[in-house]
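Up next, subunit A:
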Amino acid sequence: MVTARTLESKLASLYKAGKIVGGVYIGPGQEAVSASIGSCLTWDHDIFGALIRDQGGRTAFGEPMLDATRSYLGSINGPSRGRDGNIHRGHPTEGLPAMISHLGAMISVVAGMLFARRIQGRLDGVVGAASVGDGASSTGSFHEAMNLAAVENLPLVVILANNQFAYSTPTDRQFACRSLVDRAIGYGIAGHEVDGTDLLASLEVVSKAVNDARGGGGPQLVVANLLRLSGHGEHDDASYVPETLKNSSLGRDCMAVAEQQLLAAGFLTEPEIEEWKTEAAEEVQTAVALAQQEAAPDPFADDWIVYASPELAEES
Partner candidate 1 sequence: MPEVPILMPQLGESIAEATIIRLNVTVGDEVVADQEVIEVETNKATMDVTTLCGGTVRELLVEEGVSYPIGTVLGLLEVTEEEAIRTGVQATGTTESSETTCEPDEEAPRAHFATPEGGAREPRKVEPSIRGLSVPASMKGAHYLSPRMKARMDELGLRAADISAIVGSGSGGRVTVEDLEQFLAYVSTWPCGQASPMRLSVADSMRRSWTRPLASVGRPVALENLLDYRRSLDPKPPLTIFLLRAFGKALAEQPASAGYLIGEQIIPPRAFDIGVAVQVEDGVLVPVLRRVDTRTIAELMEEYLDLVRKARERRVPEENIGGGIATVTNFGTFGLMWGTPIPLPSETLILGIGAGVKKPVWSQEKGSFIPVTEADLMLTFDHRVVDGGGAGMLLNRLNELLQEPENL
Partner candidate 2 sequence: MGEVTYIDAIREAQHDLLAADDRVFIYGQDVGHFGGAFKATRGLKDLFPERVIDSPISEDAMIGLAVGAAIEGMRPIIEMQFADFSSVGFNQIVNQAGTHFYRTGVPAPITIRLPSGGTPGSGPFHSQMMESVYAYYPGLVVVTPATVADAYSMLIDAVALDDPVLFCEHKFLYRWLKSDRLKDDDERLPIGQARIVRAGKHASVVAYSAMVHEALRAAELLAEEGWEIEVVDLRSVKPLDTDTVIASVARTGRLLAVGEAFPWGGVTAEIVSRVTNDGFHLLDAPPQRLNSRDTPVPYHPNLWEAHRPTLESISAAIRNLLQL
């Protein structure tokens, strides 16, 4: 979480300094939920369809930080080699598919990865997770994928971070049911709801959902309630978020809550936390510096080939 928050703050400031190619999307406020799911999953064993505000989860899952800095800073060595950017990155063959912008579209991809493993006889003990927000839950893709995953009884955990806003759209313009977790009933799957600002609660609920799925309990929908503590992207000042919401318990910063919880429970001391922050800052700085020194993609050196099949690649 610390790493994620540190990295993203750095990215935000780089954006404001004009160093970033394209947009920056960060997830302050969501780190608790994201890190919870990321830490329940094992790299190159489980599957994690991370989305926009999952830096916490990505880090916990095992995505190298250089992937983030290289993607954002436009290095040729990034996972997409400049062909895609910001959070559209992943390691598909190691369980981290690379998202596309259309929200809800990645759930069926994760479902398909699980589906394939079942046919291949290597689904035992595997869980696939997909992140969505309140906005994505309105899409047809979301609906089709949830239903299909339920029909196919796949070990899929959908982490729905309801951060109260889809860009500028508040939840009363997004859905009419009591809580998004009620949709689980409609799909015939298990639903869980948790206070997303509370790290310990999130860890408990998310790991239960993951275990249930791993143990054959079918798809799980985890709805975590929190508040987005940034704009939709760094180009957005989120002035539409009402003060009352910001000042409510929903608006608590999960980082602060987590620190308090971990200190109170005796898991960490203040100096240890400070040390973590310092280490994170150094790690971020190194990753940023390295990425900045690397070359940008060269249009004359890119092969501009879109096909994987060698016989087609030759012709194009």
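The candidates were selected such that all candidates are chains of the complex that A comes from, given by their letters.
Quick note on the criterion: a contact is a pair of C-beta atoms (placed from the backbone, for glycine too) under 8 Å apart; a residue touches a chain by one contact, two chains touch by 3 or more; residues count from 1.
Just so we're clear, the structure is a prediction, and the values are computed from it rather than from any experiment.
Of the numbered chains 1 or 2, all belong to the complex, but just one touches subunit A: 2.
Per the touch definition, subunit A reaches candidate 2 in the complex via residues 79-81, 83-84, 88, 90, 92-93, 97-98, 100-102, 105-117, 119-120, 140-141, 144-145, 147-148, 151, 306-309, 311-312, 315-316.
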